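Now for chain A:
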Amino acid sequence: MNLSLLIILPFITAIVILFCNGLKQVRTVALIGSAVQLIMAIMLLIQYWNERAIGNISQMVFEYSCVWFAPLNINFHIGVDGISVAMILLTAFVVIAGVLVSWTMETLNKEFFFLLIFLSMGAYGFFISLDLFTLFFFLEVAVIPKFLLIGIWGSGKKEYSAMKLALMLMGGSALVFVGLSGLYFNTNINGTHSFDVMQISKMHIPLEAQLLFFPFAFVGFGIFTALFPFHTWVPDGHSSAPTAASMFLAGISMKLGGYGCLRVATYLMPDAAHAYSWVIILLATIAIIYGAFATMMQTDLKYINAYSSVSHCGFVLLGIGMLTQTSITGAVLQMVSHGLMTALFFAAIGMIYSRTHTRMVEQLGGLLKVIPFISSVFVIAGLCSLGLPGFSGFVAEMTVFMGSWQNPDTMYRTATILACASIVVTAVYILRAAGKTVMGPITDEHYFHLTDATWNEKLAAIILITGIVAIGVAPFWLNDLVTPGTEQIMQQLAQAISLK
Partner candidate 1 sequence: MGASKIIFYIISTFILGTGILAVTATKIFRAAIWLLFSLIGIAALYFWMQLEFIAAVQIIVYVGGIVVLIIFSIFLTQKSGDEMPKPLQQRKLFSLFAVFFAFAFTYLLIHQYGFYSSNPQPFELKISDIGMQMLSTTEHGFILPFEVVSMLLLAAMIGCIVIAMKAKTE
Partner candidate 2 sequence: MINEITLTDILFVSTALFFIGVYGFFTRRNMITMLMSIELILNSVNINFVAFNKYLFPQHLDGIFFTIFIITIAAAEAAVAIAIIINLYRSHRSIDVEDASELKY
Partner candidate 3 sequence: MNNYSYISLIPLLPIATFLLLGLFGRKYFSSLSGIIGTLSLSVSAFLSILTAYKYFFVDGKVNGVFQQIIPLKYTWLQFSPTISIDMGIVVDPLSVMMLVVITFVSLMVHVFSLGYMKGEERFATYYAFLSLFTFSMLGLVLSTNIFQMYMFWELVGVSSFLLIGYYFDKPSAVAAAKKAFIVTRFADLGFLIGILILAFHAETLDFQTLIARLTDPQSSQILSSVTSSLFGVSALTWGLTLVFMGGAGKSAMFPLHIWLPDAMEGPTPVSALIHAATMVVAGVYLVARLFPVYCFDVSALQVVTYVGAFSALLAAVIACTQTDIKRVLAYSTMSQIGYMMFSLGVSKYGGEEGLGYMASLFHLFTHAFFKSLLFLGAGSVIHMVHSNEMKDMGGLRKHMPITHITFLIACLAIAGIPPFAGFFSKEEILLAAFHSNKLVFFVALFTSGLTAFYMFRLYYSIFWKKAAHLHGEHHDEGTFTMKIPLVILGACALLVGFVPISQFITSDGIGLETHIDVIFSITPVALAIAGILLATSLYKNENDRPIKISLAFGKFYEAAHKKFYIDEVYLFIIQKIIFNLIGRPAAWIDKNIVDGLMNLLAFITAEFSEFFKGLQSGKVQSYALYFFAGIFGLAVLFIYLVK
């Protein structure tokens, strides 16, 4: 399969959108484009399985490389392993759901869908890049549209939020770039430097360089994935963003960071990952616990989900920081699971908001009676968030816990227990929100006239729930998909230890 299609297709879709007239054409094109993306992602999965089934054991499959800028040895090098395939699937699911929930976007719809599709292109490019420069390039491609999406179509204090988000993410990118440059200049292949992930992974970067540049790369990517204390863009950004943008932001964009932490920071600088793992654990644990407690005090549904994202993304970082194979697999599962789950949550919140015009928990009530479908979606998202078996959240969190516990260090154990404790707090805030919003008596008589979900909203929710349940009920396929990828990372890490 030609992976470039994953970039070209959204690009063409985006261009075609520019030549459309009226909302109907625009959204039809966007829907077709995203549906084709989804089909391609699923085909990629099948072809990947085929490839593995016929005995292809190379680390990356469907590799393709061509020179982009020879003087600096930058190549357009793409390829996927199981982790990337999982992330691409996630992106495709979220994109189509995002397009569907924005079905009735009124203002500047052409630009809106253009940016959405453009953003997805950045995400795909990021996940398939095997060249650090192109990786960075696509990371940037994915950042800029967010600023516009929030700044133009947002609500509340959107300028502030858009600015904050863009600045913090740009700051993150800047750190990432320092880290990447550091890697680049510490490589030496026949006298030239290299950006190529596969080449860098085969050589040993000097320890001092790793210790110096790992924090840059990790914190830089960490900002994307709400690393404490750089998570403050998350609540403001999510709450001001339009529904689809929130879904993209939490569902895809935060995963760019997690993927980067794994693929670039941990994989390429294994010694430093060992050296700094306690810092990562510390920050991740703080993020988990403190995010959960901060969520408990929120009254705005979007803030609740945003803070819970901080907490849940903490699991990703915790999984990465624990440096055991199971925990890293868990981190990837958590990325996929959180992406789908939080997108669903935001979609449900968006649907509620578009009907009731409020997101305040105390103003809502009894919605299950008037809009049962949306309320059920909301409850399902909540239950997934609190880690109910049968949904993806459980699988991911348990894998992280199980993996973390394999690390026998007392401090790491303590961190694991604290992280486990957060599931109780999660239950508290999710039930509090769900109990007040969808259950209880109806608080406003206007609510009696609300209409339930339209076909597009139903479709969006069903697509996401399908993904969640597919992982929750039968996690083995995703686990098997991801494990070879994490094994490679573990080998890197094991080599790092043995070299010491």
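The rule is simple: contacts are C-beta pairs under 8 Å (C-beta built on N, C-alpha and C of every residue); 3 or more make two chains touch, one makes a residue touch a chain; residues count from 1.
The set was built so that all candidates are chains of the complex that A comes from, given by their letters.
Remember, it's a predicted structure, so these values are computed and weren't measured experimentally.
Only one entry among 1, 2 or 3 touches chain A in this complex, and that entry is 3. If you check the complex, the residues on chain A that touch candidate 3 are 164, 167-168, 228-233, 235-236, 290, 293-294, 296-298, 307, 325-326, 366, 368-369, 372, 383, 386-390, 394-395, 398-399, 401-403, 405-406, 408, 416-417, 420-421, 423-424, 427-428, 431-432, 435, 438-442, 474-476, 479-480, 483.
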